[in-house]
Structures are given as C-alpha cells and as structure tokens.
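Following this message is one structure expressed as structure tokens.
Note that this complex is displayed minus one protein chain, with the remaining chains in position.
Lettered A, B and C in written order, each chain numbered from 1.
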Amino acid sequence: MSERTKEQANVLPDPASYVQGTKLDKLTHSTSNLEFETPDHPYLDSNELIINMGPQHPATHGVLRVILKLDGEKVLGTECVIGYLHRGVEKIAENRTYTMFNPYVDRMDYVAAVSNGLGYCQAVEKLLNIEAPPRANYIRVILTELNRIASHQLWLGTHALDIGAMTPLFYTFRDREEILKIFEKYCGARLTTHAFRIGGCQYETYAGFEKEVKNFLTFVAPKIDEYETLLTTNRIWLERTKNVGVISAADAIALGVTGPVLRASGVKWDIRKALPYANYADFDFEIPTGQNGDTYDRYLVRMVEMRQSLRIIEQAVNGIPEGPIMAKVPKVIKPAVGEIYHSIEAPKGELGYFIVSDGSTQPYRLRVRPPSFVNLQALDVMVRGMLVADVVAVIGTLDIVLGEVDR
Amino acid sequence: MLNYIMSYLGSPLTPGQAGNQFWALIYVLIIFAGVSVVVMAMNWLERKALAHFQIRLGPMRVGPHGLLQPIADALKLMLKEDIIPAEADQFVFWVAPLIGLLAAFTVYTVIPFGPSQAVSDMNIGILFMLGVSSLGVLGIVTAGWASNSHYPLIGALRSSAQMVSYEVAMGLAVVSAILMTSLNTAGTGTLSMIGIVQAQQQQGVWFLFKFFPLGAIAFVIFAIAMVAETNRAPFDLAEAESELTAGFHTEYSGLRWSLFMLAEYAAMLAVSAIAVTLWLGGWMRPFPNLLSGPAWEFIFSLFPGLTFAALAGFTFLGTIRMPSHSFFKIQRIGLGVFGLLLAFIALVLFIIAIAGRNADGSLAARTREGIDYVYWFMFKVAIFMYLFIWYRATWPRYRFDQLMRVGWKVMLPISLGVLILTAIVGVLVK
Amino acid sequence: MNPVLNVGAAPVATPWFFYGLAAAAVISGLLVITRRNAVHSALALIITLLSVAGLYLMLYAPFVAGVQIIVYAGGIMVLFLFVIMLVSIERSVKERQFNRIWPVGLFASCALLALFLSAFSKGKALLPERMVQLAEGTNTEDIAGFLYGRAGRMGEYTFAFEIASLLLLVAILGAVIMTKKKI
Partner (left out) sequence: MVEKYKSQYGSGLEAQTYLGQNYFSVDRSLIPDFLRLLRDEEQFDYCVDITAVHYPKREKQFDVVWILYSFPRNERVRVKTQIADGASIPSSVPIWATANWLEREVYDMFGIQFDGHPDLKRILLPDGWKGFPLRKDYGILQQDKEWVQINLGIESGQ
C-alpha cells in the first residue's frame, strides 16, 4: 500500500486511471482490471465479499451508502450511492424569489448554515452589484468563523467516534453548545440560522454580544488543547490516521478536492486569502497546510484552523466598527439579466453559487457547488487497497454532510 | 457432572470444604448468582463511570441515580422479541450464546477467592482456566457464522484471529509467572491457582514485583492480552460499532443478545481474576509481611466495613444534595434507604471484624478471615474492571492489521524474552 | 465424602461417566463425517474432542485433558472454523458426500479394526496387568519429569520430545515459506 501511495505522490497519473464508478458487478470474479496486486492465495476459493455500508450505518454520517468490494478486509473498490436526501434545492430556487430562497440554503450544510447563508447573500449582492456595509461584514465574519469552529468541532467528535474514541464527541458537543447559544441569542435559531440578509444583516448585535464572543474565545482555546491531549499524540490515534487515506496534491487538484482536505495535501490555497471576500483581507491569519495528505494531516490542519478562526474572531471583535448594518437594497430584488459565480471558503471547502438571472424576481437558474459532494468523489481513490476500518476513518476525515451532498 | 469429577480430582486437603460435593454445589450456586449480580452492577457502573468521563450523567431516571436501571434493562431484554433471521442457521444461532456463556462461567470453578473459598483446586487450575476461556471464542465465531450475514461474519473472522493470536502471548506471560512458583526449596512449581497464591505468600512478594521488572513486564503483557481476549476497547474489533455496526452480534436481539453481554462481562471478571491471582497476590492483603502483627491485622480487617461505610456516606451525601422538589421525594427516600442498607452492611462488617479480631479459630474469626480474603480479591478485581472502563473512555480502536502486528511482532517476542530471562534469573538465584 | 483413589486402573468417578463420554465421542464423531454442512461437522468435532478430554480426566491425566482443550478445542478448531466459514455453504451442501473409493475406505477401516482386535486379544499377555499408578495430584509433575527430567537425571523422553519440537519448528518454517510469495 505504501509503495502505491509513494508512486502516486511522485508521478502525476492520468486522471482517467482513477475514475470512479467502475461497475462492480462486472468485476465480481476477477481482479484483472483493478490496478493492485491479486490476493495472496488465488487458488483458495476466496470469493470477494460485497458489502453494503449504509444508508443506515453508524459511521456514514447520515444516509450515505457505500458499496464495498472486499477481499477479506481489504477494499478492492467502492461505489457511493447518494441521493437519499435529495430535496431538489436547485429546483426550489427557481420557484422562489431571491429573498424567499435565503433560508433554504441553511438546510444544505446544516452544520455550517451561517457559511451557506453568507455565500448565498454575497452571490446575490454581487449580482446586484452592491456591497454590505463594513459593520455587517464584521458581524458576518465573526459569525462565520464561529460557525467554522462549530463545524470542525462536530467533525472532530464524529470522526473520533468513528475511529473508536468515544469521549471527544461529548467534549466537542459541550463546547459547540456555547457557539450555538451565541447564534440563538443573535438570530433566534441554533442550527438553521438564517443569520444574514441580502445586503447585510437584519439584526443588530444584542447587548453583550462582543463580551460573550470574547468570553467564548478565552473559554474555547484551552478546550481545543484538551481535545489535542486526548488525540494528537495518542499512539492508537496516530496508527489509525497516519498514512491512511492518502491523497497527493496532484490527485487532490485533479479530483477538485477543496478545503482542509486539499490543504492537508500541501496545497496552500484558501479562498479567504486567494480571492478575499467580505473583509477577510483586513485580518491577519495563517493557512495551515499538511505534507502527507493523510488523515492525520487533515486532522492537524483542522485543529490549526480552529485556532486561526479564533484569531480572526478576536481581531474582528476588537475592530468592529459602528455604522449601518444594511446596504441600500431595493424592496423587491430584481437583478439585471446576467450570471454570476461566487464562492466562499466554507468549513468543508469551496462553496460556490452560480446564479443566472433573467431579470425577474426569481433566479432563472441557481447552481450550488457543494464541497462535500466533490470531496466525496475522492473517497474511492483514498480507500482503495486499505481496510474496512479505514473506510470509516476516511469518510470521517472527508467531513461530508449528506444534506449538502444530496441537496 | 463436571463439578462432580472436579471434586474428585481436587485434593481432599485443599480447599477444605470444597472437596465436599455439597459445598461445591453451594459454591457453584453462590458464584453463579454472584457473578450474575456483579455483571448487572457492572453494567450500571460502566454506564455511570463512562458517563462521568464524558461529562454526562448517565442513567438517572430509573431509581435514584439510575440504581434500578440494570433491573429495567434486564426486564426489557427478556421481554423483547427474540428474532432469528430466516436465513440463519437456526440451531447454531441458538447454541452460540450458550457456548460463550458456558465457557465464561465454567472458568469460575477454579478461581480462588480465598485459600478455601473456591469451588475446586485442580492441580491444572491455570491450564484449565486458559483452556476454557479460550473456548469462549467459539461462541463468537459460531454466532457470526450462523447469522449468515456479512458484518457478523467479518466480526467473527476478526475475533477468531485476534483471540488465537493473543492467547499465545497471554500463555507465555502466564508461563513466566508459573516459573516463579518453582522457586522454593523443593524446586517444584504448581499450576494450581491456590498453589500460585500460596507460592507468592511463601516467597513474600507479589509476582508483579518479583525479579523486577520481569514480573511487571509479564503482567503488563497479560493485562494487554486480556483486554484483547475479552474483546474490549481498544481491541473491540469484533464488535466495532462504527465499522461493523455491532459485529458478531448484529443479528442478535433480546435475551440472546444479553447472554452475549453477560458472557463478555463474566469473561472480563474471569481474566481479571487470573491477573490478580498470578501477579497481585490473589486474596492476600497488601503488605502481609511488612505490616504484620495483630494490630495491623485488625486495621486491615476494618477495610471492608470502611468501604461500605464510605459508600453509605456518599449515598447520604447524594440524598442531602437532591433538589428539595416534591418530584424527587420518592427518589430521595429510595436513595436514603439504599444508603441505610449500605450502612447496615458496613455495621455488620465492623461487628464481625471486631468480634473476630483474635485469630483463635472461632466461628467469628474464621468468618472475618473469609470476608477479608474475598474483600481483597474483589477489591483488586474491581481495579481491573475500572481500568476496562477507563480504556474504553480514553482510547480509539486499533485497526485489524495493527492489532495483529502488535500481537505477533511486539507482544510475542517480549513475552518470550521475559520467559527466557525469568528462567535464567530463576536458575541464577537458586 | 472422600474420593476413593486407591484402585489400580479403575477410572475416577463411576463407569456411567465413561459410557456417557464415550457415547458422546462416538456419536459426535459419526456426526463429523455425516454432516453435509462443514461448520456443523466442526462443531461436532469439538464435542468429540471435549468428550475425549473428559475421558483423559477419568484416567488421572488432567494435564493431558487441559492441553487437549487448549490446543485442540480452543486453538486448532478455531482455526478450522476460520477456514470453513469462508467456504461457500451452498456449494458444499450440494456436493456428493462420499466419492467412488468409499469401498476402499471401508475395507481399510475394517482391516484396522481387525488389527486392533487381534492385537488386543493375542497380545493381552504382553500388556501389564495393572497400569503404573501415578500419585494423584503430582501427575503433572510426572509428565514434566518424563519429558524434561527430574532433579539430577535426564527424563526418559527428553530426546524424543526435543526431536518432536524440532520437527514442529521445521513444519512452521515450511508453512511460512509456502504461504509467502517473496521472503
């Protein structure tokens, strides 16, 4: 396995060689057209096992169904079956006005609803060619970064649970609760927040908002250390995550993988830095990268990202200006004919909105570029030749949300 | 029948009463009931302890602090529908949990809770124990196969490979402890469980500290292997929840499933008992040589009572701290009564300790001795049970190939080395 | 009730235990070869092995009984099951249970039985009247004495024992080499 991954890292392979969705039924009794070695005992009657993981399985994070072809415990191939949570968000968008559609985006990546809302609002603002006022941008940044921490915390808990460490789950949920409390106080909702409006924010911060956010910062920093004491140097954790689910930078780019998964492969790319939106250009923060592109690096990258988010929030809370929170937006939003693509760095990767306007009050076409969906495609490349236990670890490390995969 | 044979096999001298079949039967019944009750209590303790590790409260609703939860669980499991999958191998599916349970409980026939507090004293005690506990895997393997389903089959394959591998390291660690028993004037060791503890008594040291660090290394290897042997975290691959849903017992439900749980906890207790017997001096109290004399004897005999008194104290504290809402009235009364019960037990234990303080062979003295033996044995086993819970709360799960690698490439060479070194040091010391 | 242990070769406990265990061993032995399902056969074989272990116990050989349980029932049978479980049941059930050469097998087993019977009847005089009575409780030590030697002198079978272990070692190495493609 390690030889294979080394090879992968050195040579940029022809993308066609790892295309997904090779029909499993065709391969049932031969391994000839698979790229890895044949089983050690071809003369034993070693039927490959086809296992159906999900859609109801403790470790598939929702209703993902993965069909695994196994030789013993070794994964020969996978096929993802998705769509169990398909709600037709893009179709709904075509039948709602721009304002009416705003709450729907929260239901896609429901653990990072604020990010979804930010991406959508900014895309429409761009289409209208308006800018949110600075104070609104600061509030947006604070809430979005809080949401990134919450999303990473949820990821960490479930990922650790998949690998068998039960306890971090409860620690992360305890601390995520504090973020949800801030959301609830700000906009009345905890999960599907609908925090932003097109043109800015609807709500002014509540009294004591800044103090609570600052309290949260001092509260959560030692908690992140606490998670790390449980996992970072834990021998079993290292063995379970190092060299597991390796994806090289070339592969990651070819497969369109974004977010922490891409950064762990060594590509220093973050939309907040590369194509700054809101007012991320004002803040001083770093983009963590990994070297090996394995599960452990992705874990480290996300841990550092949480700390960097804290840094951003601290700067934003200290520098939050006075002023209006809503730009001048017409009562009825009717963008001119045209199309726009806008993307933000969601906790899971590049979340893009492609909106086509025909000049009416409803989007003519609204396409969401979901990070989870595209990242999930890399699963097959990452788990081939590994063991069943690694499939679980890799699904966890991809940090997918099925609401976003299926939309 | 087995016990009938065992009683004949057992030397008529040790363990005193157990040579008698009537007593053997009584012991068997006591142990069967006792282990079942302890398993239920363990169930509650594990849930509570795990919950507190994880900043939760655990069961709180059924009875004060969830004290009646095990009973509710047992009732629920008994009343649940018993599903046998249509495609399963009916007979094997039916018999598999019984194999596991049988193996787990048979082990208790040789566990010495005291010099005469055992069902039998076989001269192959430890061999028998290892052999029977290794039969437990048959229950898991047949269960996984009989379910005729993929996840259970993978679980069964994993657990059979795992248990066979770890038994080797475990056996070698045990052998190094047995070697230490032969360091007496006669030069003959023993396989008898009671004999092993007596050997530690004669040599005046727990085998954990013998030839330091050799005994300690063997003990650590055994302590790791026993976790693997009982399929507990971090070696719970056979029932790895996040990978195989529930592993070998995925298709089991209701009472049959609870038999697996019973067998698992019984096996945990059994392997802990082996570890205590072999390395931690079995029923002996701490420092029997250093702190000897009637005064120390008396102080140590107060420990059982003190333990129960402390438990009663905590219970009363909990009663006081309960909210003074009328909703909690019944819970408060229940907890108070439970505390009183514990206090009563503590009182009885104190009375026995004081009444039997002179080692004069009277009934009170013998009772006190018996209680001391059982108490210290159980106390040491309890430490291991707590460790089992602690492991589960702290560590992620090993992957299968890593588990095998640790078993064959790390534990086996180390235990072999320890065995050889122990033999060499034993000869040199002589 | 004090167990009576002074009768020469008389088995421990009552003869009924012998009959029960022997019957269990024979019946489960028959099941081993007649069951179509290989896993059922393996389970029956485990019962056979355990019954034989019980017979060893009756013959004052607890050590052999214990080793029988550990090695055969606990170790080898688990590996057997491990392999058997991977074989497709549907196919093995359909296969013919006995192949063409069963008359040969029958003849061979009858001949073996006749050999045993004749050896038993004709050579009875050669067998000792009573078995050597091992002191109960030190039986394990006696085995150790035979195999490894007692204080000061070599055991009767030490050499044979070491040869056997060497043979096993060679077998293990051979198995490893055969299964490994490249070393």
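By our rule, a residue touches a chain if its C-beta (ideal position, glycine included) is under 8 Å from a C-beta of that chain, and two chains touch if they have at least 3 such contacts.
Because the structure is a prediction, the values reported are computed rather than measured.
**Q** Using the touch definition from the header, name the shown chains in contact with the chain that isn't displayed.
**A** For the complete complex, the undisplayed chain touches A.
**Q** Of the residues A:208, A:323 or A:338, which one touches the chain left out of the display?
**A** Only one listed residue reaches the unshown chain, and that is A:338.
**Q** Touching the absent chain in the whole complex: find that residue among A:90, A:178, A:210 or A:282.
**A** A:90
**Q** Among A:53, A:118, A:267 or A:398, which one is in touch with the chain left out?
**A** A:267
**Q** Applying the definition given at the start, please give the residues of chain A touching the unseen chain.
**A** 14-16, 18-23, 82-83, 86, 88, 90-92, 94-95, 126-127, 129, 251, 253-257, 267, 269, 274-275, 338-341, 343, 350, 352, 354, 356, 364-365, 367, 369, 373-374, 376-377, 406-407
By our rule, only the chains that are shown with their structure count from here on.
**Q** Taking each chain's centre as the mean position of its Cα atoms, how many Å separate chain B from chain C?
**A** Distance between chain centres: 31 Å.
**Q** Once you find the CA centre of chain A and the CA centre of chain C, what distance in Å lies between them?
**A** So the centroids are 61 Å from each other.
**Q** Residues touching two or more other chains, restricted to chain A: which are they?
**A** Answer for chain A, listing residues that touch two or more other chains: there are none.
**Q** Residues of chain B touching 2+ other chains?
**A** Answer for chain B, listing residues that touch two or more other chains: 157.
**Q** Write out the stretch or stretches of chain C touching chain B in their complex.
**A** Interface residues on chain C, with respect to chain B: 1-3, 5, 12-13, 17, 20, 37, 39-40, 43, 46, 54, 57-58, 62-63, 65-67, 69-70, 73-75, 77-79, 81-82, 85-86, 136-141, 151.
**Q** In the complex of these two chains, what residues of chain A are touching chain B?
**A** Counting only chain A, the residues touching chain B are 49, 51-52, 57-59, 72-73, 160-167, 169-171, 174, 230-231, 234, 236-237, 239-240, 387-392.
**Q** In their shared complex, at which residues does chain B touch chain A?
**A** Chain B residues touching chain A: 50, 53-56, 150-151, 154, 157-158, 233-234, 236-237, 240-245, 392-402.
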